[in-house]
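Of the protein chains in this complex, all but one are displayed in their positions.
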Amino acid sequence: PPPSTLDLTREEYLRYSRQLLLPQIGLPGQTALKRSRVLIVGIGGLGSPAALYLAGAGIGTLGLIDHDVVETSNLHRQVLHRTSTIGLPKVLSAAKALRDLNPHVQITTYAEAFTPGNAEDVIAQWDVVLDCTDHPKLRYLISDACVLLGKPLVSASALKLEGQLIVLNDPPGKGPCYRCIWPRPPPPESIISCGEGGVLGPVVGAMGVMQALETIKLITRPKGKELTQPRMLFFSAAAETMWRTLKMRGRREGCVACGQQGIKNLGSEEEYALFCGVPNAFAL
Amino acid sequence: PPPSTLDLTREEYLRYSRQLLLPQIGLPGQTALKRSRVLIVGIGGLGSPAALYLAGAGIGTLGLIDHDVVETSNLHRQVLHRTSTIGLPKVLSAAKALRDLNPHVQITTYAEAFTPGNAEDVIAQWDVVLDCTDHPKLRYLISDACVLLGKPLVSASALKLEGQLIVLNDPPGKGPCYRCIWPRPPPPESIISCGEGGVLGPVVGAMGVMQALETIKLITRPKGKELTQPRMLFFSAAAETMWRTLKMRGRREGCVACGQQGIKNLGSEEEYALFCGVPNAFAL
Amino acid sequence: MPAEAMAPPAAETKTIPITVEFSGGLELLFKNQRTYKLSVPDVDPSTNAATTVGYLVKHLAADVMVDARKELFVVEGSVRPGILVLINDADWELEGEEEYVLQPGDAVLFVSTLHGG
Partner (left out) sequence: MPAEAMAPPAAETKTIPITVEFSGGLELLFKNQRTYKLSVPDVDPSTNAATTVGYLVKHLAADVMVDARKELFVVEGSVRPGILVLINDADWELEGEEEYVLQPGDAVLFVSTLHGG
């Protein structure tokens, strides 16, 4: 349906007035945001700022999925959580903060791991997915599920002083998927987590904020304004030129997920774990 | 004094463990952060994420100065505040959130405007200053006070879909000041505030996060590692290349603030207001 | 030396292709278009010398700008206070300001200073 002034309450007009002023948003953009359903997988260093800015902007329904609880060592970078919510499931800690930031946003929480068992049922409920997780097996699984269900995916990662961001399967069925860019997983001995390698808060924070921005751009852009050249945003806090925009390849014809012979259903937990060389599956 | 393990409690070790792992931080960096005093002028769209990430990282003492109260129209971008703190002074709303994020950080609040009357007394108490304000007359005043008192200044701004960031007077007495870069103020009719022009939350959010990052880099860098080439980080959410690093000029010999004939004392409120062509001084 | 070499060179007009970009709200003065691909003559007809950024500024204000409020871009013949000029991503004060001689492929960026936060 076309946007109508009836779509926003008086309080919402006031609340969003500073972005309603922007010609790139305006009433059509704001109603598109309000009607959209965005899922954030992982409410940690990336998910915290992404959720804050998406809730602030007035996404209609935000989904949060994470099976972790808040820990002290999260708080230097996971700025959505609080010392007083240590021990709570992250999705509950986050929902509390987000509802107080913007009560107009509906929050749906999944206090569970994202697995091949629930991936399709969960992803099917949402319009856009943010990958804010921290392991390649989850990254392949989320991408496969987004390809299978035709959802665009805003994927970011960070470690130490560096970060990467790419919008995948956008538009669905046309843009490259995670497997187009990385057809084979890295060897397990090369995989370093934030727990092992460390990460600086504002580095992962900047990547999460950029995920929120890309999501808002994706939801509010005019039809036909999809970018054709995939780009990766690459960040390095120690480099002289901290931010670089890298031109990436498009869809890979022979991609096992999104290619002509594409994916028909997700693999099992064991298959994703084996593919990425990690034995203890989705319990990480 | 050299860093010692006595400088951090066991809880702090745990809390900062993911950044203590980084060779660029480590124990010397963490103790430098703990010993530092950082002032944030303006707790709005820039100040919110800057304060969150600086508090998370373990800055010893954070100063917050702002005379505004939280309003509904702030919340789409000022993600440190909450619907439940609407009407509270921003510094109190912020202090509440930051103390719960990290109780190890001492928070000093100034619920007042930053003016030529208090500028020197306030700035003198701090090691690094973040300009998170929204008007050129404040930007000139903050820079002049930082020059006068020898403090580095991390300055950022944002409007609509764009942002700018530059580290000034760094190292103090050597790097350019705000007046070196912008010797003459813009004509008043060209000055657009976020209230008039609008701003997208993640745009100003990204700039505030980058201010936190530059501040952490400045505090933890080894002696003698100061950058000699001043750079401006320039952001444009609508451009194909969103982030650009611009090479800027160094200190201007004839600068009225930091040059050889440099500043001896700050002007009056009327002088800053007149300089920027705005009659109603610091009451904005 | 053959006679024709003595003749003055033919008045060949060569042009220099450059990119001009506006941001920080300046694009609103230029038909809301951020980027222009322009060709400027390699010799400034008013000076008979190589074309400089100073020439480009006057050309933009006179021939490309559509907004009548010229003072929002140029004041007293120069770019107004509060606008930074970047030549290939470097402050033009590092490059000789208005005297900088344009080279083929140069990118000139005009940025209005932002004050919001």
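Read from first to last, the chains carry the letters A, B and C; within each, the first residue is number 1.
Keep in mind that, in the parts below, a residue touches a chain if its C-beta (ideal position, glycine included) is under 8 Å from a C-beta of that chain, and two chains touch if they have at least 3 such contacts.
These figures come from a predicted structure and were not determined experimentally.
J.: Going by the stated contact criterion, tell me the shown chains that border the hidden chain.
T.: A
J.: Considering the complete complex, identify which of A:110, A:126 or A:234 is in touch with the unshown chain.
T.: Checking each option in A:110, A:126 or A:234, the one touching the absent chain turns out to be A:234.
J.: Which residue among A:46, A:59 or A:206 touches the omitted chain?
T.: In the complete complex, the chain left out is touched by residue A:46.
J.: Of the residues A:94, A:146 or A:159, which one touches the chain left out of the display?
T.: Only one of A:94, A:146 or A:159 touches the chain omitted from view, namely A:159.
J.: On chain A, what residues meet the omitted chain?
T.: Chain A touches the missing chain through residues 42, 44-47, 131-136, 139, 156-160, 162-164, 181-187, 189-194, 197, 199, 204, 232, 234, 236, 238-239, 244-249.
One rule holds for everything that comes next: only the chains that are shown with their structure count from here on.
J.: Compute the distance, rounded to whole Å, between the mean C-alpha positions of chain A and chain B.
T.: 29
J.: Where the centres are mean C-alpha positions, what is the separation of chain B from chain C, in Å?
T.: Whole-Å distance between the two chain centres: 34.
J.: So which stretches of chain C touch two or more other chains?
T.: In chain C, no residue touches at least two other chains, as defined above.
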